[in-house]
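Please find one structure pasted underneath; my questions will follow.
Note that this complex is displayed minus one protein chain, with the remaining chains in position.
Each chain gets a letter, A, B and C, in the order it is written, and its residues are counted from 1.
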Amino acid sequence: MSESGINRRDFLKVLGLGGSSLALTGCGNTDVQSGVEVVMPNVHPEDFVVPGLSVFYASTCTQCGSACGVMGRVREGRVLKLEGNPESKISGGKICGLGQAAVQAQYNPDRLTQPMVKEGDKLVPTTWEKAMALLDDKTGPKSGISGEQFAFVTGATSGHLKALIQNYMDSLGSKNHFVYEAVSPAIGFAANRQVYGVDMPRLHLDKAKLIVSFGSDFLGTGASPVHFAREYAKFRKAPRGTLVQIEPKMTMTGANADRWIPIIPGTEGVFALGVANELLNHEEYVRATSPDIVALVRKYDRETVSRATGVRPELVAHVAALLWEKTPSLVISGASAEGHVHGVQNAMAIQLLNKILGNVGKTVDGQAQSPFPQIAPSAGSFAALKAMNDEMGGGKFKAVFIHGANPVFTAPSFMGFRENLRKAPFKVAFVDAIDETAQECDLVLPILTAVEDFGSHVAWYQPEGVEVSIQQPLMEKLHADTRSMGDIMLDLVKVRRAEEYKAWPDFFSYLKTAVVAVKPVVKYTDTDEHFWYDVLSHGLIQVDAPQQEVGANFAAAALDLSSSAPVQDPKFPFYLIPSERHNFRDGRHANLGWLQESPDPLTTVVWDSWAEIHPKTAASMGISEGDYLEIASQNGMLKVKAYLFPGIHPDAISIPLGQGHEALGRFAQGVGVNPFRILDPVFEKSTGEIAMYGTRVSVRKTGSKETVVKDEGPYNTQLGRKLVVTLPADVAQLSKEI
Amino acid sequence: MSITNLLNNWSFYRNKRPYRGQYDLNRQYGEYKWAMAVDLDICTGCNACTTACYAENNLPVVGKHRFEHGQVMHWIRIERYWDEKMGEFPEQGTSFLPMMCQQCEAAPCETVCPVAATSHTNDGLNSQNYHRCIGSRYCSANCPFKVRYFNWWNYPSTAWPAPLEDQLNPDVTVRTKGVMEKCTFCVQRLSEAKSRARTEYRLVRDGEVLPACAQACPTGAISFGNIVDPESKIAKMWKNQQVDLYKDMQEKDNTVRGYRILEDLRPFPSVMYMERVRDAEA
Amino acid sequence: MINTFEEREVEVERRFVRKEKDIREDIAWAKINSDVLRSLERPRMLFWVIFLGSLALFMFGVSCEIYQYETGLGVANLDNPQVWGLYIATFIFWIGMSHSGTLLSAILHLMHADWRKPIYRFAEAMTTFSLMTAGLFVMVHLGRVWQFYYVVAYPNERWTWPNFQSPLVWDATAIFTYLTSSMIFLYIGMIPDLAICRDNATGFRKRFYTFLSLGWMGTDRQWANFRVTYLTVACFLIPLAVSVHSIVATDFAVSQQPGWHITSFPPYFVAGALYSGCAAIITLFIVLRYVFRFEEYMTMPILEKTAKLTFAISMVWTYLNLVEYSATWYGDDMYAKQALIYRATGDYAVFWWSMNFLGSVVPFTLAFKKLRNHIPTMLVVSILLNVGMWLERWMIVSPTFANGIYPWTMDHDQWPAWVQWGMVAGSFGWFNMLFMLFCKIFPSVSMYEVKEMVYHRSLHTKAHGEPSVNHELAAEGGTAS
Partner (left out) sequence: MIHRLLAVLSLAFLCGSAVNAEPFVQGGPIGSQTSDGYNALGPVVQQPIDFPHYRHAKDMGINCMYCHTGARRGYVSVIPREDKCIGCHQNIESVKDKPRIKKLFEYWDKKEPIPWKKVNDLPDFVRFNHERHIQRFYFRQDRPVREVCGYCHGDVANMTVDRRVKSLSMGWCVSCHEKDHKESVTNMKTSHGPNECWQCHK
């Protein structure tokens, strides 16, 4: 047992006690007084603790997968606020709203504070002893469970917890670790692997003079929004880059574009090939492109493309002209281009532009090759859940563990996941608040939140070198009966491999040993203890690693999008766009009040779901704002208020993801609707991922109406006031600015 | 303010504000004038600043019903405007405008408060004193930017169900019902930084202290600093953008992006905005 | 047949100067006393109906306030741009109503307009009570009413002072001064009458009126001092009345809100104030005349004169109103123009147009003599005029907030919650209740001045040879006056 670890926790405990009397400043006394309030001195604190002064600790944000380095402001034993860690190459001292809200997850009034066990239909509190005994009974050596009969569903994981989970699976002899993310980058990864030979290339936004983004919301929801936002800021400085966004529904990135082009969902690849065709009018591009691809691309002339995509033909040429003019450029594909049956093809057609323009190696580059494969991130996919669901439906699993994912909420209803889950006799959820999946489980174990726990993370998008982000507790655990996920996993591993793991009494010591082992890689020469404290105080280990090789392999056959035209069904005339909100992602953060009250950037709606519909379409259907619409697919129906939104293709309807919870506490429950439920079983053909944008819906006005709760007033323009002024780029002289 | 102080400094208080020389590195308590610059070209509208403000300044989450009634308490809000001349689609994207208290030099809210609960500080902030406020809401009525938020309900009793109250920042008062509140440029951070600097016999260094919004902003669209110090980044930016704190009508080149909002009303805001740029040829 | 100069003069006066007499000149002084004193004892049943109804309304208003005090102003459904709502609108309304009392009692007193004498007392009482009502609204609308004393300039342990730049401080000072002055004025003018009450009362009432009448004996010296004092206070009150509503107008005019930032606001407010006050006097005139059986004192000619006065003021108000609109329309203040267009066409259009109709068109009924002398019509018209004037105040306060300078925070959906309406209703209850109590406790017709009026009138007619009163009888009636 490490001395320092114990000391640290003790000191936090004492501070917590001393700080409690300061909790509600301003609600306390309002007069000068004597002998009323009690002030508790610290008993034996660390030297640098001065009451009334805050201390910052470096840690890692786990609200999304980008693993930003953060600093927590700690005062009197409570973490009050998170800021970006300037040393982190990912966050660069900045932080997004979602990250800020991590402290609210910590103090959430609806947190699970004790283990729960299912009795009859209800979850009732139990003790850790009983819970662990039950676990042992059902999954221990005596239960006779085989590896085949055991499944572990997690969200995307990385770091040492991932390694530990892997070890646990190994100890059971199980290969059923399903990594599931409801909104996953798997299709893009597949395309990248085919084209570049890597999951994700490094994109140099700041080096590009023109970015053409096909539905990639890199500023809001992409691989690493804070990092891309910083790159974007550099991209906008002199010489100012131009952003062209092509997508069916305006995302936050689209809102910042110099040119936003609405397109029929799913035809982005065709558009890209059309642009390629225009580009190939330039001889030098033809020379650099293989003849079979040239031959293929030639089929996509302006008019054909325009017919397929619904974009005016001159715009195809215009985008091509821009690409010709401004080099280097960068072409990015994103979720709305990839979430289709032919998503991989779309993405590859889009990446083809990078190849033609010679961007590969300039603005598209390789990430650093991580020297630690064990803790490298495993990105989640929908296919994993599908496979698991199919096996579970067959009654194969005797025990299912779920951590970091909420498949009952996020799985489309056609999968019947909830029913299949009920077929498994023993389900365990590791959560910090009871969500829909935990409600279905037989045992629910309360775990620590990210700001209370140790951990390590590796992001799958690494801007510079490899950053192993270290997560350390910013405060003593708030609820006595909660436990670290790592501690639980370590206990479980020890059930079968006690001997191998006996050196580590807890996850902290396990992590410390593992981190210290990195010392030679980063050529650190001082003692282990120093290294460990160094790592903790910086919150990260920065490793210089060689860059991955990036190829550029395109096969004409794989690019042929001639059969990709969307199937028209008069019963379901609209394309459904389940858009991902930058603060909500797949809905796991819906229980945070700050995020619920933070207006959606484009519609400014709060505390609700809404259906975005183009004003022209709305006018033709007699819909006005606040009208309840029935939006039905073949697999379900949602009743949701209309919001008239000009930034959407007239044939599309968009409902944001993340709301519509039946559980997850007072802030999330009963707010809005869940569009995951009505998704159709449309799959990307080569990866088996669900095609998020492939669902077709019908829209019907119900006749009832309710105010849309939003920040926006009755007018959405400036009414002639000089509030936001726009200056043409050729007039502005950004280079002369400071 | 005591009467003695008022009379001693009569000429100072009677002066038309702002006047040149009001802030001066050599004048005691005049060595700071906090100012901000917001680059609208790189503001992406992501709301990180709003959430940071909630975290830093103990803003209550009011809930759907009260939000619907316009009783929301966001000290900084992101406004989204569509182009008036927009056709069928917003082809040039949209315009985001982070709007917080402009800390006007000739603040319309200050003159009308009956109890002087809102008044100008030495470092050019527009202070709001919750304990003096009687809730006449005249300041909000007179604020052209409408960035003052009134506590219509008793939020301390409802907005932080335990243990959410443990997150509250002890440096910032939790406001009870019936008082006005607004953006303070995170004065609790400024005070701490000023105190630290004075102990070390120096001025606050450029970039040493930032409000929560500026610190969080992922693109760095919000800059902040002491405009009195000619070496500070913010002073250079204002100068470069040809925006003069003391002028109500700026004479600037049309290639320069800086401007202040609603200058025609002559409030002399301390926040300079920089025009959004759009590539007209794209 | 007009033969002599005297005859012609009488005829001219009969036809043109005094078509009808304001008051019968043959009323005995004793009858005046007994008629007025009777009002302190047995009013008609309607008195109790009004009183109890008002009390109930007032209690409802009080419960609204308790609810709001406990819960926060959110229950009134005010919100960020719409910070004031009905409270401030009704506040101006009541402040405005107070002005006509001063007009009748002080201004017309200085101008020796005799006809004011039977009605000025209740008008002055109306001034006092409407000011008190207005003061309540200031309290009700404060977020932290328990800290109200921060507005008052007094040395304190915090070493703080109110902000003398703020129109609200001027307001508080002006209203408080006006309230105290008009209470003093009301009281001073009542002293001779209180002495009559004292002489006719028994029991605890005797003690009560004895205390209040300050030993009034009706000596020449007392009368001389009384006249001087009364005149002085009247002179003091007139500029005060004008300044009070001008200051209330500056609450708006010094602010930057579009539709408020208008130079003509002070006279506009004063005109509006006199207007609504005169209309209220007509209403109360009719009510009192019936309830206390004052038909002989509150005569039709007096009503007609009041109506003519109201008509004149309404035209002044209409003119200033049009000045405001045209100045905004032809000016180049974009914000104010948009706000004006919003008022005329937006969510408040119905109220705005009815305000203009009630304020500028309905008063034309007062141009017709037949209607002026028709009591039910006058009752309805006077109430309508006041509804119009209340709407005017609301139209000043609310639409401006709904459509202010800043487009993002414009708020068109706000509608006052029942708490606000309850308190507006409660204020009417409170006012009526106080007013009715006053009329029950104090002589609401000035006895000594009616006697003067009768006396002057009779002297006048005697000089011109018309049938005269029995002066001995009259002299017997006026015991102490």
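Note that a residue touches a chain if its C-beta (ideal position, glycine included) is under 8 Å from a C-beta of that chain, and two chains touch if they have at least 3 such contacts.
Given the structure is predicted, the values throughout are model-derived calculations rather than measurements.
Engineer: Of the residues C:Glu41, C:Glu157 or C:Asp332, I need the one that contacts the missing chain.
Structural biologist: Result: among the candidates, C:Glu157 touches the missing chain.
Engineer: Tell me which residue among B:Val187, B:Leu203 or B:Val256 touches the hidden chain in the full complex.
Structural biologist: Of all options in B:Val187, B:Leu203 or B:Val256, contact with the hidden chain holds for B:Val187.
Engineer: Please identify which residue in B:Lys33, B:Arg66, B:Arg80 or B:Arg132 touches the non-displayed chain.
Structural biologist: The missing chain is touched by B:Arg132.
Engineer: From the list B:Asp171, B:Asp229, B:Asp244 or B:Asp279, which touches the chain that is not on show?
Structural biologist: Touching the chain that is not displayed is residue B:Asp171.
Engineer: Which chain A residues would touch the chain omitted from the figure, given the whole complex?
Structural biologist: Against the missing chain, chain A presents residues 14, 17-18, 25-45, 50-53.
Engineer: Provide the residue numbers of chain C that touch the chain removed from this figure.
Structural biologist: Within chain C, the residues that touch the unshown chain are 156-160.
Engineer: For review purposes, identify every residue of chain B that touches the missing chain, sorted by number.
Structural biologist: Missing-chain contacts on chain B: residues 1-5, 7-8, 10, 28-29, 117, 119-122, 125, 127, 129-132, 171-173, 184, 187-188, 191, 195, 198-199.
Assume only the chains that are shown with their structure count from here on.
Engineer: Consider the two chain pairs A-C and A-B; indicate the one with the greater count of contacting C-beta pairs.
Structural biologist: A-B
Engineer: How big is the gap, in whole Å, between where the Cα atoms of chain B centre and where those of chain C centre?
Structural biologist: The separation of the two C-alpha centroids amounts to 45 Å.
Engineer: At what distance in angstrom does the C-alpha mean of chain B lie from that of chain A?
Structural biologist: Computed from C-alpha means, the inter-chain centre distance equals 32 Å.
Engineer: What are the residues of chain B that contact at least two other chains?
Structural biologist: Within chain B, the residues that touch at least two other chains are 72, 77, 79, 81, 97, 262.
Engineer: Could you say which residues in chain C touch two or more other chains, in rising order?
Structural biologist: In chain C, residues 405-409, 411 touch at least two other chains, as defined above.
Engineer: Which residues of chain B touch chain C in the complex?
Structural biologist: Going through chain B, the ones touching chain C are 1-3, 6, 66, 69-72, 77, 79, 81, 97, 99, 108, 111-116, 119, 132-138, 140-142, 144-146, 148-154, 177-180, 262, 265.
Engineer: Touching residues of chain C toward chain A in the complex: what are they?
Structural biologist: 334, 338, 405-413
Engineer: Quick one: which bits of chain B touch chain A in the complex? Just the residue numbers, please.
Structural biologist: Contacts found on chain B: 40-42, 44-48, 50-52, 54-56, 58, 61-64, 67-68, 72, 74, 77-84, 86, 88-97, 130-131, 156, 161-176, 212, 215-221, 233, 236-237, 240-241, 254-257, 259, 261-262, 273, 275-282.
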